[in-house]
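In what follows, a structure is listed as structure tokens, so that the remarks can point back to it.
In this view, the complex is presented without one of its protein chains, the others remaining in place.
Going in written order, the chains are labelled A and B, and every chain counts its residues from 1.
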Amino acid sequence: MTDPVAEAAAVEGAVGFRLTLSNFSGPFDLLLSLIAKHELDITEIALSRVTDEFLSYLRGVDTEDELDQASEFLLVAATLLDLKVAGLLPQGELVDAEDVALLEARDLLFARLLQYRAFKEAAAWFAHGIEAESTRHVRAVRLEEKYRKQSPDLVWTLSLGDFAALAALAFAPREIPTVGFDHLHAPLVSIREQAAHVVALLRGGGPVTFRQLIAGADQRGVIVARFLAVLELYKYAAVTFEQLEPLGELTLTWSAQHWTDDSLASLGADYDA
Amino acid sequence: MPELTEEAVAETPRAPVDLERALEAILMVADEPLPLVSLATALGSPIAAVRQSIERLVADYDGEGDGPMRGFELREVGGGWRIYVRPAFDDVVKEFVLTQNPTKLSQAALETLAVIAYKQPISRGSVAAIRAVNVDSVVRTLLGRGLIQEAYTDSETGAIHYETAPLLLTSLGINSLDELPKISPLLVDGRDGFDDLS
Partner (left out) sequence: MPELTEEAVAETPRAPVDLERALEAILMVADEPLPLVSLATALGSPIAAVRQSIERLVADYDGEGDGPMRGFELREVGGGWRIYVRPAFDDVVKEFVLTQNPTKLSQAALETLAVIAYKQPISRGSVAAIRAVNVDSVVRTLLGRGLIQEAYTDSETGAIHYETAPLLLTSLGINSLDELPKISPLLVDGRDGFDDLS
């Protein structure tokens, strides 16, 4: 294995907190290392014995920048502290709901620790397997020219515009943005998926009103996404719309000349950024 | 890939020896593991016959017939068959192949890979919940290495779910995910409520 500190820095590109905590990849990693150091099993006693050490690792955290990365550590630290305090109470007497909650928190912590340890051991198996296989050599040689000539000719179907659209799609971030929705606990809505829904409704059919388009959509996000999808489709000249009076009924008509699923894939790329 | 039953492929039966030689020829140009069904299709032979011929070739190269144990072997890895150098000669061969051995995976990447392998398909958020750390950059690394791939995007949450890619099998030298070690014994007492943690 390579130098764990350098490795952590290089691989995660992480600044600050991970380095302060030397090379532990998360609170469970640290907890397990501490428990192993004392040659203990994963038990309540083990947890209470390593709590102080665990907390001492956290003292290195001081800036707000690191707080985000430290939150998981702090969560575990809080649980550990609670357990330690509870350990001072008489054993076996469940007095109130708080005690029950604490026991549940403890069991959850144990379960997560055990699960983490299981995956850590599996990871060791992976490391060994990959290491062993990396020394193997497979026959992978260039195809002889006479066979390469035999390959059937490529059938090229993309227009220049298709190709550029494809490039735009390839360069667009692949993930639907998640920032900004997380703290609202609102489900994320994909403009592209909503556009697919809109296209399905409009394509090959007569005019549809926007009211019909959003019928059954019970989330504001979905309605907003469908509206954005309509605007995107309008940009592509795939739909035309008609509104007889301000704030009046909006009627949409499918007008695309060349529409393929690829067009859909590149739709709404602006919103991905 | 057309669906093929063992019988359906049969068209022009050949003598088994021919089949073995033809298989050798194809294996010489293969650049990925070749499943029995692809071989059978290319050769126009029943899958059962191809399987037997492959088995005979494996034994042949392993020196279990009349000939010597060859410097190469036929291995089933990543869902198909391919010619490999026999491990005893890996060192000798080293300087003749341009191996750009990629940098080793970090501990964090390996652990994340393990979680994805056992819990696939799984979202990044769920992996992060199990590992109790942010896994964004590690997942990017694993994607870039081709060890994992996107399985699907949850239509409700927009969360991308990941699964292991075929390259993982080849990298581990195994033939299917069934060959991963069972993880339940590692969990010792298998406490209740475990599954809903993720």
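What we mean here is this: contacts are C-beta pairs under 8 Å (C-beta built on N, C-alpha and C of every residue); 3 or more make two chains touch, one makes a residue touch a chain.
Everything numeric in this text was worked out from a predicted model, so none of it was measured.
Of the candidate positions A:Arg106, A:Arg139 or A:His197, contact with the hidden chain is made by A:Arg139. The residue touching the chain not shown here, chosen from B:Val58, B:Val93 or B:Ala151, is B:Val93. Remark: the residues of subunit A touching the chain excluded from display are 10-11, 13, 137-144, 146-148, 150-161, 163-164, 166-174, 269-270, 273. Across the interface with the omitted chain, subunit B contributes residues 17, 20-29, 31-32, 38, 41-43, 66-72, 83, 85-86, 89, 92-93, 95-97, 100, 102-103, 137, 140-141, 143-147, 149, 165, 167.
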